[in-house]
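All protein chains but one are shown in place.
Chain lettering (A and B) follows the sequence in which the chains are written, and residue indices restart at 1 in each chain.
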Amino acid sequence: MSDYLLQLEDVHTYIGLAHILRGLSLALRPGEAVALLGRNGEGKTPTIKTIMSLLPPRQGRVRFRGEDITGAPTHQVAGMGICVVPKGRHIFPALTVMEHLRVPVVKKPHRREDLLKQAFAIFPELAERKNQPARSLSGGQQQMLVIARALMTKPRLLLLDEPMEGLAPVAVKRVIESMKAVKDEGITVFFASASCERALAVAGRVYIIEKGRIVYQGSSAELMAAPEVQQRHLGVRE
Amino acid sequence: MTSLIITQILNGVTIGLIFALVAIGLTIVMGLMEVVNFAHGSFYMFGGYITFFVFSAVGSFWLGLVVAPVVCAVLGLGLYYAIIRPLRKRHPLEPLVALVGVAMICRQLIRNIWGADPKLLPIPFGRVQFSVAGVELTYPIYFFVVMGVAVAALLGLYILFRKSDVGIRCLAAIQDRDTAMSMGVNVDRIGSLMLVIVMGVAGLAGGLVGPIFSVYPTMGLELIGLLFVIAIVGGLGSIGGAVIAGVTIAMTKSISSIFVSGNVSDILAYCVLLVILLIRPRGIMGLATVME
Partner (left out) sequence: MSLSPRFRLLLGAVILAMILLPWLGQPYLVYLLTLSMIFGIFALAYDLLYGFTGLVSFGHSVFYGMPAYAVGMVAVTVFKYPNPVVMIAAAMFSGLLLGCLIGFVCTFARGIYMALITFAFAQICELLVMHDPWGITQGENGIMGVRAAPITLGGLKLDLFAGVGLYYLVLGLIIVSYLVIRLLVNSPLGDVLKGIKQNEHRLLSLGYNPRPYKVAAFGLSGMFAGLAGAMAVFLNNSVVPSLVDWSVGAEILLITIMGGAGTLIGPVAAAFLIIFAESYASAYLGGGNWVYVMGGLYIAVVMFLPGGIFRTKYLKKAFA
């Protein structure tokens, strides 16, 4: 059993003919909260999708808890303990809050009733709106819903793709709180973010991706102390 | 005249419910597996012929109505494993070609076994006399029975989709396949289960229609065009939508058949389809409001 929870080894991913990830490597230890930073279009979402096997790599390996999961069907990856909060939330527009929480497959020995109770405890605003259609919720509430939805699979690794994007500051605070709560539960958190400042509020460690490759890694403290790195890789392009 | 109109309204409701039953199968498969199933009409046809076969062998139409959905469900499973599953990673039009081939073979099979002439099943029960809106009518009881069975089947499907885990996951997968899979839902397995169920329902519909229109080898082929109209106008994945669209279209056809030729009402139906496809491709009930 390896030291790492998740490893991406020299991953090359293509979308059609476009070479999106070009030799991407990263590793996560259990219990960490790690951010993937980068400008839009540099490969953050494809990285998340590759881990989730929604975009299987053409080359390279994905290892979870030491096991090679490259190319495994997505629902199996979810069964092994990885779940995702997709970019743009991706609610099921026609389903109610409660129905959303019934979709995820609950692994034994957990019981759905217990997990529901936990979810409603962390997100009381969802408990109040159990039978409301998801599309009538506010942006922030929808974000809570999709986080709660992902947590129903009791993952070891929670992936979030730009969870704070497009939300009012109050909602962003809520998201940060819930991400910290998830981390405190012992769940490893890996999230993509275009905003450095917000990410550093949660993450202990960061990777920066540029043109499909990791160009920087370090602790949050190190990055905060290196504004020239931030400017070079995350600043507005000339 | 009024009694004629009322009769046609009742006919429209009956036929529309049957069409909706078959169209639902099409929309579920299209929404869930992104496969345009041109062989769907074949299962409707098989349902009719199996019912006829049981009736002519054993003498019981009702037994036929029970056997037909079961056989069609099994055949649906066969279709899944033989054609749909192996081709699921292909460009969506390739399974379509294969399914057209399947439909052709099925029609010919039926022709070889039973011949090309329509087989009429006798209508059970007699007629009933009643008055509505001050007009005296006689109407076949069987049509009311069909309405009842269809409604029961539709209710069953509704409960399946809205109340059961499998159904909710199916709806989720229709709306967002990737996200559903990320939640651990095995969309392929759900797809096969749904396929089996809807094929059984289509077979039931084919059997029910036997005493009304008789069964003939091109009954599925003739219907497939209208099925697409109903499926799209109603909205992919929507039971309520399929019912509304099916009944509306069937009623339009039956009422307008009093005044104009059949072709004109079909033209109208397709014009409606065009308008819907352009303005609101998600259909009446759309994927935004999958059911009621």
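Operating definition for what follows: a contact is a pair of C-beta atoms (placed from the backbone, for glycine too) under 8 Å apart; a residue touches a chain by one contact, two chains touch by 3 or more.
This one's a predicted model, so the numbers in the text were calculated from it and none came from an experiment.
Engineer: Which one touches the absent chain: B:I28, B:I50, B:A68 or B:V102?
Structural biologist: In the complete complex, the chain left out is touched by residue B:V102.
Engineer: From the list B:W62, B:Y81, B:F125 or B:Y270, which touches the chain that is not on show?
Structural biologist: Result: among the candidates, B:Y270 touches the missing chain.
Engineer: What does the interface between chain B and the hidden chain look like in terms of residue numbers?
Structural biologist: Touch set of chain B with respect to the missing chain: 30, 36, 38, 83, 86-87, 90-91, 93-98, 100-105, 107-108, 111-112, 225, 228-229, 232, 261, 263-264, 266-267, 270-271, 273-274, 277-278, 281.
The rule we apply is simple: only the chains that are shown with their structure count from here on.
Engineer: On a C-alpha centroid basis, what's the spacing between chain A and chain B, in Å?
Structural biologist: The computed centroid separation for chain A versus chain B comes out at 42 Å.
Engineer: Across the complex, what residues on chain B touch chain A?
Structural biologist: Going by the criterion above, the answer is residues 165, 168-169, 171-172, 175-176, 178-187, 287-291.
Engineer: In the complex, go through chain A and note every residue touching chain B.
Structural biologist: Contact set of chain A toward chain B: 52, 54, 73-75, 78-79, 83-84, 86, 90, 92-95, 99-100, 102-105, 107, 135, 149-150, 152-153.
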